[in-house]
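Excluded from the complex is one protein chain; the other protein chains are retained at their positions.
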Amino acid sequence: MYDLTGQIDRYLETTGTSDGLCHIFLRHTSASLIVCENADPAVMADLEALMSRLVPDGDPIFSHTAEGPDDMPAHVRSVLTHTELSVPICESRLDLGTWQGIYLWEHRAAAHRRKITLTILGG
Amino acid sequence: MYDLTGQIDRYLETTGTSDGLCHIFLRHTSASLIVCENADPAVMADLEALMSRLVPDGDPIFSHTAEGPDDMPAHVRSVLTHTELSVPICESRLDLGTWQGIYLWEHRAAAHRRKITLTILGG
Partner (left out) sequence: MYDLTGQIDRYLETTGTSDGLCHIFLRHTSASLIVCENADPAVMADLEALMSRLVPDGDPIFSHTAEGPDDMPAHVRSVLTHTELSVPICESRLDLGTWQGIYLWEHRAAAHRRKITLTILGG
């Protein structure tokens, strides 16, 4: 999992948008965007453990296995979580709760380059 | 679960926004926002029962247990459902289907005060 919060905040500052909505869109179907607790790294490890139990890599229920045992589980995990999120903007920053961060959750075993589209609404 | 539909509608009336989009953002990672069937309270009890089977309180798979057996399950349930929702506005009201309501789903056992940010787009 990768914390995107600071990166998005730095971009928002360059746009001069003081108030509005920031839409974050992930252009892939084998990773996710989530709002997650931002203080204890164990939360992310526990999320991964639970998800691996619900949708295990290599599960024989899957027939779409062209890219390996983590191919179809990644698509399912993407659908069970989020491909896009909208977050309020206040004073040119994401207006999150104290314990919230925006994370990219990679569901493939190998490293992938991921692209995100930001759309800023407001002024 | 708490039905927020009427409360949001009453706020929308004060803004004079006739058409657009209402974004609802929950500033917490241990409760959820969902669009749910609004007629039979058994639906909510059944949702809770199913979620308790998928992500049980006190599950030994979790290591983040600082705030008790319902701490980490609440974060997982939040990620598997929704922290934010956008709903169309028509004639200054949420333009929901007949059987839809907007609910806050508390995932902690103890009562918590929860804060929501509404962002209204449109005119």
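Chains: A and B, in written order; residue numbering restarts at 1 for each.
By our rule, a residue touches a chain if its C-beta (ideal position, glycine included) is under 8 Å from a C-beta of that chain, and two chains touch if they have at least 3 such contacts.
All figures in this text were calculated on a predicted structure; none of them were measured in a lab.
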Touching the absent chain when the full complex is considered, from A:Ser18, A:Ser52 or A:Thr117: A:Thr117
Candidates B:Gln7, B:Thr65, B:Gln100 or B:Thr117 - the one touching the absent chain: B:Gln100
Chain not shown, touching residues in chain B: 20-21, 34-37, 40, 42-43, 45-47, 49-50, 53-54, 80-82, 85-88, 95-100, 121
Interface residues of chain A (partner: the chain not displayed): 23, 25-29, 54-55, 59, 61-64, 66, 72, 75-76, 78-80, 82-84, 86, 115, 117, 119, 121
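To be clear about the criterion, only the chains that are shown with their structure count from here on.
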Chain A on chain B, rotation in degrees - Cα superposition, rounded to nearest 5: 120
Distance between chain centroids, defined by C-alpha means - chain A, chain B (Å): 19
